[in-house]
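Only one structure is covered here, and it is reproduced in the block below.
Omission of a single protein chain aside, the complex is shown with its protein chains in their original locations.
Then we have subunit A:
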Amino acid sequence: MGKDAARAEWDNPMQFVLACVSYAVGLGNVWRFPYLCQMHGGGGFLIPYMLMLVLLGVPLFYMELAIGQKMRLGSIGAWRAISPYLGGVGLASVVTSMYLCLYYNVINAWSFWYLFHSFQSVLPWAECPVNSNLTGHVEECERATPTQYFFYRETLDISGSIEENGGIHMGQALCLLLAWIIVYLFIVKGVKSTGKVVYFTATFPYLVLIIYLIRGVTLHGAINGVKYMFTPKMEQLANPTTWINAATQVFFSLGLGFGSLIAFASYNQYNNNFEKQAIVVSMVNSSTSIFASIVTFSIYGFKATFNYESCLERVRLLLLNTFDLAEDTISLENVNHWIAELNRTQPEQFASLGGRLETCDLEAELDTAVEGTGLAFIVYSEAIKNMPVSQLWSVLYFIMLLLLGMGSMLGNVIAVITPLSDLKFISHYMSTKTLNGLVCLFCLLLGLGFTTRSGNYWFTMFNDYGATFSLLFIVLIEVITVCYIYGIKRFEKDVKDMLGHRLNWYWKIMLAGVSPILLIALFIFYIVNYIQGGTPTYQAWNKELGKSVVTEYPPYAQAFIGLLLASSVCCIPLTALYTYCKKRNLASGKRERTVSTVSA
């Protein structure tokens, strides 16, 4: 076909696979999967995860790749081609990707900030800064921990609630600018430049993960964490939340519904064997999740053991100082024995210790499960500062986070740019480079809102609501459209045309039957959860207490959440309505013309 004979293409299929891997393997593999593993029974979580991958993840991934490769257009054009009434699905994908672009790069900005601050002799989050009259440390830092203080005060300069706005944090704004400039550099020439970049962004994180694995398992106490993670607690399998979380993790980890996969596949050769590639990418993504969890848990184990031993040391010192015993009488091993002993022999003096005596519990330290930005920037940096040569490990770690984030960012931006550049009226007026530059500039300017003092709260709002519910809806409509409106028979014919062999029964059953049912179940669960949850809340940082407190969103913020959800979901019915009206006008216009010629 003359129209798309000159469409840009990947230099070889490997670039496509690496682009998909780079997109799918992102920060969620590092900070969400280990958390879920810990919450839902350690090694036992792998069972629902693998099952959901086979039933839900791989078939939907396959479907998106097939659509992109067949239609050779971005998501708007592709869905319009499949069914003009449901062209809104593509538009909804673009809107959701746009939201993701806006806030996702802020994480990269934070990674840059931490990376640049690692080039110091003492890591700035290792110690509390001294106060102005040099008598002690800053109080906010004393109440919280140095790593929390560095994240909330020096990185974000966070305000007390979402209502209190403040100025833009210049350091953050500069890092965000840098992040967007790098994204532009990667996509400036379209797939030609992206194809070269993904060789690096897809493979280097694995190198860093391997280095970290070796460092992690050799740390003191790492084995406690790994053992804790892999001990399966099978009773968690009876909990429905486990299965729901497994399904959502598979779903979001593969990046379905954003339109990125369709965009990537649209640059493929027509006869590319995407079936094998879909399976390969899904497997690589899952194994990376498991690999990253081993690394995370060895670091957790190290941190928990370190904190436990520090706690024991503090108790030992307290006992030595209160009872004036010689230094070598109490050692770390017999602290608990001595507590009992001293309580028995000198009860009054022991009672005077009061609340200062802490209980040290390794299990409790391991139980503190954290996910998301808190894990990546607070917990991990706390663990890193205690490692020997911490600057090197810090630099490596944040470079890895950057690569993972940049790789996913590429997919997000391409999901927005490809459909836009397919639209004739845009491509007529400007070249790819200008379009790419404008999109990056637009996202940068809007993204500056996330660098203000209350920016982190808006970030959390976008993260929790911007892409979760709408994606489920989009993918549900996608599956129903492809299987029932477009028809599974026509889909089969297209696939046979591209691949040369018929659709396997596995794909047919999953796509037409199992996946839609699972998606509907997930969708219903989300709605029920949302209704039952009451007013949506967020964690606000309280500087007097030195910790986060649960706060309700103010009414205008709740309205904004509703707007976020509605804006992407409504694209589908609105476009259908618009197409219907347009066709009706066109049809009635034709009828009028035929009538007039006859009469004339």
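We take it that a residue touches a chain if its C-beta (ideal position, glycine included) is under 8 Å from a C-beta of that chain, and two chains touch if they have at least 3 such contacts; residues count from 1.
In the analysis below, contacts and distances are computed from a predicted model.
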* Among "Vacuolar protein sorting-associated protein 16 homolog", "Collectrin-like", "Threonine aldolase 1" or "Cytochrome c oxidase subunit 6B1", go ahead and choose the protein name stored in UniProt for the chain not displayed. => "Collectrin-like"
* Which of these, A:Leu174, A:Ile223, A:Ile290 or A:Ala576, touches the one chain of the complex that we don't see? -> A:Leu174
* Asked: Among A:Trp113, A:Tyr228, A:Phe306 or A:Trp541, which one is in touch with the chain left out?
  -> A:Trp113
* Structure fact -> Full-complex touch with the removed chain, picking from A:Ile47, A:Ile168, A:Val188 or A:Leu318, is A:Val188
* To do: Go through subunit A and note every residue touching the omitted chain.
  => 1-8, 70-72, 81-84, 112-113, 115-117, 119-120, 129-130, 134-137, 171, 174-175, 177-178, 181-182, 184-185, 188-190, 193, 320-321, 324-328, 421-422, 424, 427-428, 431-433, 486, 583
